[in-house]
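Below you will find the structure I want to go over with you.
A single protein chain has been omitted from the complex, and every remaining protein chain is retained in its original position.
A, B and C label the chains in the order they appear, each numbered from 1.
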Amino acid sequence: MGLNLEITLGKIKLNSPLILCSGIFGFGNENIKFIDERKIGAIVTKTITYEPWPGNPQPRIYETNYGMINRIGLQNPGVFYFMRNIFPKLRKKYKRVFVSISGRSEKEFVEIIKIVSKKRIDAIELNLSCPNFENEKKMISQSSELTFKIVKSVKNETDIPVIVKLTPNVTEIKEIAISAEEGGADILSLINTIKGLAVDFKKMRVIDGGLSGPSIKPVGLKCVYDVYKVVNIPIIGMGGITCGLDAIEYFLVGASAIGIGSGFYSNPQIIDDIYKTLKNFLRKNKFKSIREMIGLLNEKKENF
Amino acid sequence: MGLNLEITLGKIKLNSPLILCSGIFGFGNENIKFIDERKIGAIVTKTITYEPWPGNPQPRIYETNYGMINRIGLQNPGVFYFMRNIFPKLRKKYKRVFVSISGRSEKEFVEIIKIVSKKRIDAIELNLSCPNFENEKKMISQSSELTFKIVKSVKNETDIPVIVKLTPNVTEIKEIAISAEEGGADILSLINTIKGLAVDFKKMRVIDGGLSGPSIKPVGLKCVYDVYKVVNIPIIGMGGITCGLDAIEYFLVGASAIGIGSGFYSNPQIIDDIYKTLKNFLRKNKFKSIREMIGLLNEKKENF
Amino acid sequence: MERKICKILKNENLSGNYYFLILENNFKKIFKPGNFIHIKIGNNFLRRPFSIALFDREKIGIIYKVVGKGTDELRKKKKGEFLDILGPCGNFFPIYKNKKVCIIGGGTGIAPLIFLSKVLKKYGNDVYFFYGARDKNLIFFKLLLTGINYIFSTDNGSYGKKGNIFDVFKNFEENFQVIYGAGPEILLKKLSIYSENIPVYISVENYMACGMGLCYGCVIRIRKNNGYEYKRVCKDGPVFKASEIIWD
Partner (left out) sequence: MERKICKILKNENLSGNYYFLILENNFKKIFKPGNFIHIKIGNNFLRRPFSIALFDREKIGIIYKVVGKGTDELRKKKKGEFLDILGPCGNFFPIYKNKKVCIIGGGTGIAPLIFLSKVLKKYGNDVYFFYGARDKNLIFFKLLLTGINYIFSTDNGSYGKKGNIFDVFKNFEENFQVIYGAGPEILLKKLSIYSENIPVYISVENYMACGMGLCYGCVIRIRKNNGYEYKRVCKDGPVFKASEIIWD
């Protein structure tokens, strides 16, 4: 079968629409047998910050109904260490490497961009769901203004395509998505985890973090569906994908690529499984490429 | 055992902390054997509007991972019909009847309040998650200003306690909750359904509505946990409760009562089950009342 | 309506994707033809509705087709295991006496009609059962009753007349006094045209949540004055007069 699963994200060509989500695969340098690089469009690194961060104390994770909550807290060795010691391995291993970054100030964002832009990375993903930004009580992507501002300064600093990853914890994600596009975003990643909380009865404590997994799929689909109608840049859809049909749902409501997240922990062979289902689906429905199913279930674009 | 499950919600005394959520039990006049009125603190009616509403065309519901999406669209016979023909039956059947209402304008809210206030109802619940309010693109409870305004005008009109029900689809629910309290809300109901979407492959269409059920429990808990810290009025906690332990989680993070929602559809004997678990839990932990466990897992109140 | 945990007495493949499930009947209520049960299957949040195909003091039976997650899990349940059942749900077919009646259906629509045919016969009716299937192997001969006039059709002509069961019925010479139908929507729509002259009762299906008349999720449009109102399939139905329904 000549069928292939190639897609494009703006100017970036990927040989598969399957993208490994930020934070799910550590720094990407673990030797995980289950990841077949040929079936992967790109890997997004765990979010990297300027200085090394230790991450949060325990508890960091807890299971929920068809999902999990995490509050890892961006444990990472800092951008210098990362670019020097980890990035080169990723570069060799994956055809496309997207580096996820976050900062506590506009200045930090710019500094990090300068450093990562020196190497051949395929895209930068801005994780704008980091709390404690410049002493605001909000995440950046909870404010249209901040989103616009940060995206714009980052775009001024680099020629590398910029992906903007948004939180679903907003009143109207369409507004934020438009601001990101206006700021110059090349691609959007939807969605980051949803604010959630679990109770650990045994230890009588709460785990207050970000919810991911199958239970959030309807929220991810809704965000992609809504945002697709109002922007003209491609969307990487994610949130609760555990099988090929989930991935197809995201394409049908407007995603150009999909992110594999915590579903990998449940089924580490998820990549092979999705890849196979996608091929079969294209064949059965006589689609020639993934592109043909993108947004099929969306009404026409709307003016917002 | 002398143990009882009495609670108070502001000035309202309930002989049980179990409240039947709005919209889950129709208009409350169906003869459902599984509802033991003695174990119910109060019933909230399906949301009533000024004029009769036909509701949405099909599809109206769809199952998701551990949950469901609905877009019933407030099908109801209007406030006049309701108060004349349905309310009297509820009055006889349930010790406490809370009437849920919604309007498309401030004026409509006030009109409805005037009508319902003529009868002996125990509380009014304002469903502020109705879209299409005065041609805004937002729900009322997505705006602090609108929430404040509507709650205030309603409070001016009636002496009946007012419950304000909020959507979780906001950037910061604490802000909205504070506005509701400032507007004069006596009680808060958290949470209404979360915006979500499902794909029906067979019919190749989307179901774009509100997500409920176990998958949203972490979001409901998080909202109650956060809001408890910043308000001084009681909270009815709901979202994904399917068993007694779920209910206890809500109490521990700050709810004074809990709402039984779509979990009833999965297990119509949920009321008996939760009631029993609560009694056992109190006994085992030597709590004398539900009150003693409210907010136990919250840190101190915070200034916001 | 009661909720019971019922023991599975039998769960056998009939043929193709069709299965026959028999449960121990520990309900107090009497079930009537047209009623359905609402079954909790595995971790699916919502229950799944199935028409009663068989009912007596000891047993409740349904015929189901595997079409998705829930029915696929149901298929795997074994004799001796238990299921969480809500029932009897919905309304039922009105039962006439000593009439010449037609029953017509296909697919899973056969399920309630088998139970119906039994009761109609008991009440002295002369019962003609028009039974459509895709193929001979999808006609469940062993579930058929004696004393009923069966007329079969199959899409591929492997048994009975070749073609659609509605066409067979249309060309049939008898004059019926009541018509009962269940099955594909297209068949039910076509039956509506007879309702000007005689009563036509049909059992319709819709996606359901509560199954108890509470959520208003399963509504269909029913004629009212010059317009329509939404009525609940689970509570006001699943049996409606064909003439009342406004099809989409």
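Structure notes:
Just so we're on the same page, a residue touches a chain if its C-beta (ideal position, glycine included) is under 8 Å from a C-beta of that chain, and two chains touch if they have at least 3 such contacts.
Predicted model only: the values in this text are computed from it and were never measured.
From the options A:Tyr66, A:Phe109, A:Tyr225 or A:Tyr275, the residue with contact to the unseen chain in the full assembly is A:Tyr66. Within the complete assembly, A:Phe25 is the residue of A:Phe25, A:Tyr225 or A:Tyr275 that touches the hidden chain. Annotation for chain A: contacts to the undisplayed chain at residues 23-26, 30, 32-34, 46, 54-55, 58-64, 66-68, 70, 72, 75, 213-214, 262, 264-269.
Definition applied: only the chains that are shown with their structure count from here on.
With chains reduced to the mean position of their C-alpha atoms, the one farthest from chain A is C. Compare each chain's C-alpha centroid with the centroid of every protein C-alpha atom shown, and the nearest one belongs to B.
Remark: chain B and chain C have CA centroids separated by 37 Å (rounded to whole angstrom).
Chain centres here are Cα averages; for chain A and chain B they lie 34 Å apart.
We define each chain's centre as the mean of its Cα atoms; on that basis chain A and chain C are separated by 47 Å.
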